[in-house]
Structure formats: C-alpha cells, structure tokens
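Reading through the structure tokens given below for one structure.
The complex appears here without one of its protein chains, the remainder shown in place.
Order of writing sets the labels: A and B. Residues in every chain begin at 1.
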Amino acid sequence: MKLIYEKSQAGRRGIGVPKPDLPVPEVPQELARKSPPRLPELAEPEVLRHFTKLSTRNFGIDTGFYPLGSCTMKYNPRVNERIVGLPGFANLHPLVEDDAAQGALELEWHLQEILREVTGLDAVSLQPAAGSQGELTGLMLFRAYFKDKGEDAQRRKIVIPDTAHGTNPASVTMAGYELTPVKTDARGNIDVEDLRDKVDEHTAGLMLTNPSTLGLFDENIEEIRDIFHGVGALMYYDGANLNAVCGISRPGDMGFDVVHINLHKTFSQPHGGGGPGGGPIAVRESLEPFLPVPVVVKDGAGFRLEYDRPKTIGKVRAFSGPFGVFVRSYAFIRSYGPGLKEMSEVAVLNANYILARLKEAYDLPFDRLCMHEFVLSARSLKKEHGVSALDVAKRLMDYGFHPPTIYFPLIVPEALMIEPTESEAKETLDEFVDAMLAIAREGAESPELLHDAPHDRPVRRLDEVRAAKNPIVRFRFEQHPVEQLPVEQSAGARQLEAQKGA
Amino acid sequence: MASSESYPDDLKYHPEHDWARIDGDEAVLGVTWYAQDALGELVHYEAPDVGSTVSKDSSYGEVESVKAVSDLISPLSGEVLEVNAKVVDAPETVNDDPYGDGWLIRIRMSSPDELEQLLDVAAYKKVLDEA
Partner (left out) sequence: MSYLSLTHADREEMLAAIGVSSIDELFRDIPKGVRYGRELDIAPALTEPELQRHMEELAGKNIVDEVCFLGAGIYDHYVPAVVDAVLQRGELLTAYTPYQPEMSQGVLQAIFEYQTAICELTGMDVSNASGYDGTTVAADACFVAKHATGRTKIVVTEATNPQVRQVIKTYAPGFGLEVVEVPHEGGVTDPDRVREAAVDAAAVIFQQPNFFGNLENAPELAAAANEAGAMPIAHVDPVSLGVLEAPGEYGCAMAIGEGQSAGNSMSYGGPHYGFLAARNDYIRRLPGRIVGETVDAAGERGYVLTLQTREQHIRREKATSNITTNQTLLALAGLVHLSLLGPQGLKELGETCMALRSYAQTELAKAGLEAVFPDKATFKEFAVRTGRPARDALAAARAKGIYAGYPLGRDYAGLDDALLIAVTEKRTTEEIDRLAEALALERQP
C-alpha cells in the first residue's frame, strides 16, 4: 500500500492551529528554517483512513492468539485505556509541586508497595523505562554498592547463563562489567559445577531469569544462592518471566537482591507495536540508598518525591518514570487483587496443556513440566524433511495465529518458544495445538507448502537480505528508488497467483 | 551463489574456520566454505584498515548475515597490506567463491613460524567432523 507521503497533495491540511491576532516575531536569519520538512499533506479523514488501513495489516492480541515466548502477550483490559486518559492523569505536568500530584504519587506509592510484596524485597524504584533499562540500573546499583564497600575495583565479573536474553550481556557491557558465561545442564538448570569454578571474590554477581528462557524453574536455586552470597556477590533477577510465579514464589525469597519487573508483560501494559514498557526495580534494604532519584515516599497522610539521597546513582530516565504505564499496571493488579496467584497458575496450566499435547509431534529438549512457557524444537522436521522452525512459524500464520518466538534460546536448535499466557480459552489452545499438529504432518508430507508460507497475509515472505545489504530506511520522495521487481518469481508467488485466479 | 563444499589442499587452516594462502612472506586470508554456509548469505563485511596489524587468534574484523555476526579470527600475525574491496561492496562474493574472489585481506606476516601451528586440510576436516 502507499506510504502516507505518496498520498500527500500540496495545500491540504489535517488540523488547524489557533492564530491569535498578534505579530509573529522573526527568528534570526541564521537560525531560521530555510526549506520546510516534507511532512505529509492530507485532510483529517484521509489521515485517519491511512492509519486505519495500516492497522488492518497488523495482528495484535485483540486480533487473536499471540504465543510469542518470553513476551507475555496477555489481554490488555480496555478499562485501563479509559482510565489512563482521565484528565487528572493525562493532563498532569510532571514538574508540578507535589501537592498538585497527590493522586499520582499515591498511585505510584501503592504500586511500589505491591511490587515489594510480589517480589519479596524491601524498596522499589519505578523509574526504569523498560526491562533492559531495569537490568542496567540494577547493575549500576551493584557497582554503587561495591564501590561503597571499597570492592568495585576487585569485583568485575557478572555471571550469565547461556540461556539468557541478549539484553543481559548487553547490559553488562553498558554497565562497564565483564561477562562470565555459564553452561546449562542436562535438565535445563544452571550447571552448578561449572558455576562453582567460575564464581569467586572477583565476581560482582549473577543475572538470572527464573524460570529460565527454557520455561524451567531452576531446581538448584538455593544452592546457587549460597554460592553467590557465600563469596559476597549479589544476585539479579531478570523479571521477564515473573508471570509464572506471582504469589507462588518470590525472587527475594529465592535470594535475589535486585529484581526488575516488566510491567508490559506480567502486568499488562499494551505492547504498542514495540513499546512502551516499564521496568521498575525492587531491591534489598542494603541497596536502597543507591536507588535512582526521585523516590516516592509517604509522609504522614501525604506523598512526596524525595531527591535528597546522597548515595544515589543519579537518574536513568526523566521524572519518576513512565506514569501512564503505572496507571495501567496498577489498575490491572487491582482487578486481580491477591488473585494474581490464580493468574500465574492458569498461565502455567495453559502452557503445560499445550506442551502435553505437542510433545510427541515436535522435539522436546528438556522433558519436564514447564512453567508459563516452554521450548520445542523442529530439529527432526529440519533433518528429515528440510522444514525449519521458520517454516513452521510462517505456516502458523495461515492458520490465523501469531507465531511463537523462534531460534531462541540459542542453545536449542530450531527452537520454538511458546507462551500462551493466562488469557486464553481452552478452545483457543486446542485450535492452536491442532494447527501445530497439522503443520507437523504437512511438513512431512508437503514441505513446499511450509516453505512458501504464509499464503494469505498482506505480504509474502520478505527479502531481509536485500533490506540489510542496501538499507532503505526512509522515504526519499523524488529520489526514492523505483521498484525493480525481481525477474525470477518464486514458486510461492506463482502459487499465490493461482489461488487468486481460482 | 551457493558454491559447493570444498577445502583446497594448498591452504593452511585455523580451527575457527579461517584459511590462509601463503605466498613468500605474505598471506591471503579468508573464511572456509563451512563458515560461510553456517552464516548464510553475507550482507556486510567490516574490514580492518590497511596498515593496521592483526595478531594470530584475534579478531581482525567481522562478517554479518541477516541474523548472525561472526568475528574474523586471524590465523597469523602481520600487517594488513590490502583489503578485498570487492567483498566490501558485495559481501555475498564470499558465499559464491570463499577461496577465490571471496578472500578478505592480504597481510605481510610478522611471525612466519606461526605457520607450524596451523592445520592442514586433513586436520581441519577432522575439526569439522567433531563439530
């Protein structure tokens, strides 16, 4: 479909601007804009239609099942969207004096209290803007803590298992630490023997996702805790998978000292096509003095932002954090109350149910009960029929499902990482399982059908090599390359035409 | 693209899937058929500067496909005399012809005795069998 710039006609306008009867001051010549930005020129109805049409070319949770492993694509209650738009929230400037923001501060304070309870830790900062920023903030707290103890120069290493999200090692580098990788054992736990060899007085800490990205709870977590705390090192909990354990097991009780919570996963902030998110961190008392400023505190009957924290690491983001995200997550939590435990139970039940029904048709690298997600492998399909995890994913689209996460975690070849969340009806789970079983059969009988999938999305498989080799990352107006269609059309393309003709 | 699997007899190999073709005190370096096959079609070659030094077993650059990045591990130490501009412009040349047009850099060896530590084709094939 056309880009909005290709629909533009000089002289059209989508919205007016008030024009007070006042002279417009001149901008000094050398600082004034010489040629206007080529923004689109459309009337309002055409703008709305353009974006509505774009939305029809997209798939969200509202459209259907979205089992994208490790992303916790759960239902986003509509009431939360209405609430976040209340003028008392939406029109509040972040720099007003605290007396003008008592409702916002009360909400933030309550959210902090809830996150303390869910994580089993002592203090919370809501500031980080996403999980990965929570990770980085946590590692900055590690450094501040050890610096305070005079051990920062000595403790340079962060231990990370090979199943970790890429954000963990990336955060380690950004915090100025060095990475110590550790292996996974045959049951999918951290290899404790490997760990013992690698943890010593030079270790600052561990970063662990538990349950792991394999969807498995580490059975040796108590032993791991003793290894790290035994050498005076700290433990960081990547809260990406907190949806499995709310009210069931708390990171603080597992021994973790810092935790980030992905509000956009566990607590249902809509993912917005990539964001926003929220990545508050909860910490043990010993790390509280170093938290970013401001911190929300209760002061008698009121609430205020506290900046006077001499040992603070500073700020990782503006203001107290992404407030609208807090509003939605707080509302989500209040609709569950202590029933958050049931939320996690159902998420785990759903995952195990799909796993039980699929484990004969696909390879299962670690045959255990899973938590809220699990990882299958298309290794045998690949070996025997030349059908890859990518092919399975693309074929799922034809059945009306968003594909799972693929090729992650890296230690599982041809990985398919499936996370149903608690939101789904049993009928949906059954339809998904039936589709996966059908695809496994199709893969064996007519692999071409999978290679050419998807067949009925707005576009066919896209050429990512072409996009990376000669990046076109913006519209170039008159200079924009005119499409040279590839001469050789694939079998898939011919098949599409046949279908259209039929 | 899609050259067929081969490992020429006249090259020296490094277990990180790199090769060296020796010519007097100079060597031409590249990656093996196995390496390019594992990566898939290359879309970018991050080359070192001419005149810079490379050292044995260390990275002198990177090649990228759409979904993977690989360090280029130098089998030998020396000074970079030339970078293959053809691969910079068209990285898929490595996929088409990993031992010919798809070479990556030419160096002047600084420690020719390192040659003894490299693998011959039989030894490298053994590495591949174990992978």
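Note that contacts are C-beta pairs under 8 Å (C-beta built on N, C-alpha and C of every residue); 3 or more make two chains touch, one makes a residue touch a chain.
Everything numeric here is computed off the predicted structure, so don't read it as measured data.
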item: Listed residues A:159, A:175, A:234 or A:259, member touching the removed chain; value: A:175
item: Candidates A:205, A:239 or A:322 - the one touching the absent chain; value: A:322
item: Interface residues of chain B (partner: the chain not displayed); value: 44, 46, 64-69
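Keep in mind that, in the parts below, only the chains that are shown with their structure count from here on.
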item: Separation of chain A from chain B, taking each centre as the mean of its C-alpha atoms, in whole Å; value: 37
item: Chain A - residues contacting chain B, complex; value: 407, 464-465, 468-469
item: Chain A-facing residues of chain B, complex; value: 41, 43-44, 64-67, 91-92
